[in-house]
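Quick one: structure below, then a few questions.
What you see is the complex with one protein chain gone and the rest in place.
Let's look at chain A:
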Amino acid sequence: MTTTACFIIVSRNDIPIYEAEVGSAAKREDAAQLPQFILQAALDIVQDLAWTTSAMFLKAIDKFNDLVVSVYVTADRTRFMLLLDSRSDDGIKSFFQEVHELYIKSLLNPLYLPGSRITS
């Protein structure tokens, strides 16, 4: 039993601009694109859900077997997507808020072009 998580920031143009594998488990070599695949498919759901609520945090929007997709949509339709195999909404929400602050900081960087890859 391992905790794996994949975190992706998707820009408003549906382009992933930041990817990170977090979690304790060693990455399964043969399933490298699985989180990507799942999160990509979840974009379909986000596009539907994002307009139904005014909240930024969309909670768990999709479940893939035992993996849960949580999404946070910022005001410019940038999406933070987290694929996690355990759910604790509060923890995820505070994580997202923290990330949002960091994201805004990087947006304020004059050298950063909105929509381009975040490299660090």
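A few notes on this one:
Heads up, the rule we're going with is that a residue touches a chain if its C-beta (ideal position, glycine included) is under 8 Å from a C-beta of that chain, and two chains touch if they have at least 3 such contacts; residues count from 1.
Convention: contacts and distances are computed from a predicted model.
The subunit not displayed here is recorded in UniProt as "Trafficking protein particle complex II-specific subunit 130 homolog", chosen from "glutathione transferase", "Integrator complex subunit 9", "Trafficking protein particle complex II-specific subunit 130 homolog" or "Small ribosomal subunit protein uS7m". Looking at A:9, A:67 or A:92, the residue that reaches the missing chain in the full complex is A:67.
Residues of chain A in contact with the chain left out of this view: 1, 13-16, 29-34, 36-38, 40-41, 43-45, 47-48, 63-67, 85, 113-117.
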